[in-house]
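Take this structure, written in structure tokens, and hold onto it; I'll ask about it next.
With one protein chain held back, the other chains of the complex are shown just where they sit.
Chains here go by letter, A, B and C, matching the order in which they are written, and residues are numbered from 1 within each.
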Amino acid sequence: MLAIIITIMVLEIRPPEGHELVDWIPVVPVVLAYLLSFTLVAIYWNNHHHLLRATEHITPSVMWANMALLFSLSLVPVTTAWLGNDGNYVRAAPLALYAAVCLLSGLSYYVLALRINQANPGDARLRAFIGSRKGAASPILYVAAIVAAFIVPPVALVLLVVSAALWFIPDRVLVEDDAES
Amino acid sequence: MLAIIITIMVLEIRPPEGHELVDWIPVVPVVLAYLLSFTLVAIYWNNHHHLLRATEHITPSVMWANMALLFSLSLVPVTTAWLGNDGNYVRAAPLALYAAVCLLSGLSYYVLALRINQANPGDARLRAFIGSRKGAASPILYVAAIVAAFIVPPVALVLLVVSAALWFIPDRVLVEDDAES
Amino acid sequence: MLAIIITIMVLEIRPPEGHELVDWIPVVPVVLAYLLSFTLVAIYWNNHHHLLRATEHITPSVMWANMALLFSLSLVPVTTAWLGNDGNYVRAAPLALYAAVCLLSGLSYYVLALRINQANPGDARLRAFIGSRKGAASPILYVAAIVAAFIVPPVALVLLVVSAALWFIPDRVLVEDDAES
Partner (left out) sequence: MLAIIITIMVLEIRPPEGHELVDWIPVVPVVLAYLLSFTLVAIYWNNHHHLLRATEHITPSVMWANMALLFSLSLVPVTTAWLGNDGNYVRAAPLALYAAVCLLSGLSYYVLALRINQANPGDARLRAFIGSRKGAASPILYVAAIVAAFIVPPVALVLLVVSAALWFIPDRVLVEDDAES
């Protein structure tokens, strides 16, 4: 489902009317908003996949948590589309809403990891993730981004980018053995 | 296919023109209609997946029933979109049509379970589901919702929400060992 | 990919502006066109799945044929959309074009089955399908539908429906052990 979410986001990028390269200039913020969300969802895609592979027993609360995560992430395309609208990437509300959806996704993911850990106590890597600093860093950055959006909007944008970039310096806990397109 | 149905529903949520949070107020019914349908289809997604895993032999009548289920569920996005249109969530026809598609899906699912049970007589959990109270409760609630829609529309809405919520108090028959995104 | 094709077709069905059941009357031909194409693609989905499972060796010509089939079927949504436009379901060109895409898909499927049979000579069921009457019946019906479209359009419509219905009286060659959503 995350692959589908990523792909429908690209539907927001509409080719310009003209036929010169400069006609794309107004489309640039849309493309950059897409790049940010692509990275965000792709990271969940990789990690969520591993998370569920580590899972033997599904309890109702795991099912709830998984649904909450998928629901949160399914709101990414529409908030991305809003952020890509003209000039919105430096405005308070679009940045705050985007960060709020990121926060919701991050918390859902964390709750899902906790629930799976409860249902499958043996998995060492899962426990390591739950205690890792990165699991905590993302939500804090998103809260900071929501606050910043209403004071200095560009700072919120920087925090969102930093939060996505964080995952590319992996702590070698979650991204090890995962391959699927 | 159910993952795709869920995801295309989110395409109905369009970001507002403005750039304030209050600009989202007219979009709220669309988001809530989406949340209801997300839950509905996600529940089928989980259970349908298990159902087919319990299946060794596919007969033509299983194939028919499976197609009928997928067809019914594929009508959820368009009826959801109608329900999300301005003010439609308290109007008779949109609520009744939505409940009718839910009923059709519920009956198709039940017929599919029966057909699979005939083709694979050994599966105890499948038999348990067919005899369970929940399998019967949903259709009754949907019929009640269709009737209520033409008398007191808001009651129909409540019945639809209750019917979805029911599945979160699982009878431990069908949601046990299922994990896939 | 066939699941995705089916699902995007449903995007063509737009909810009407009004909020009465009668407002759906102009949408009925769109829904029926969708039902026909849903059945068409769903049948390929079931059978294509089996066909590729029967395949051990992929040669370049199998790859070519598979691409041709997927390309043909990917044209179904747009011709379905045209057929669903106002009054087009009794007009020559929309019916003929729809039948032509069906014919192209049928032929591609047959060529794919031949190519896979060459590359994997051992599969008895594959050989049985290639020699079966149904493999031959569909293309003949589609050619007849193309011709009929320009003479008595409604006859073309009937032929298209018959051709889809044919597959529900299975010759027990291809639909035996296939289950996947």
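Criterion: a residue touches a chain if its C-beta (ideal position, glycine included) is under 8 Å from a C-beta of that chain, and two chains touch if they have at least 3 such contacts.
If you're wondering where the values come from, they're calculated on a predicted model, not measured in any experiment.
In terms of the touch definition stated at the top, the absent chain reaches A, C within the entire complex.
Summary of contacts with the chain left out: across A:A42, A:V90, A:A144 or A:V162, the touching residue is A:A42. Taking the complete complex into account, residues 3-4, 6-8, 10-11, 13-17, 19-21, 23-24, 35, 38-39, 42, 46, 168, 170, 175-181 of subunit A touch the chain not shown.
Contact between subunit C and the unshown chain involves residues 1-2, 4-5, 8, 11, 48-49, 52, 55-58, 60, 62-64, 66-67, 70-71, 74-75, 77-79, 81-82, 85, 87-88, 91, 93-94, 96-97.
Please note the rule applied: only the chains that are shown with their structure count from here on.
If you draw each protein chain as a dot and join the dots that touch, you get a simple line with two loose ends. Counting the residue numbers that touch the partner chain, subunit A and subunit B have less than half of them in common.
Superposition of subunit A on subunit C using C-alpha atoms only gives a rotation of 180 degrees, nearest 5. Subunit A and subunit B have Cα centroids separated by 27 Å. Here the CA centre of subunit A is 38 Å from the CA centre of subunit C.
Counting only residues that touch two or more partner chains, subunit A has none.
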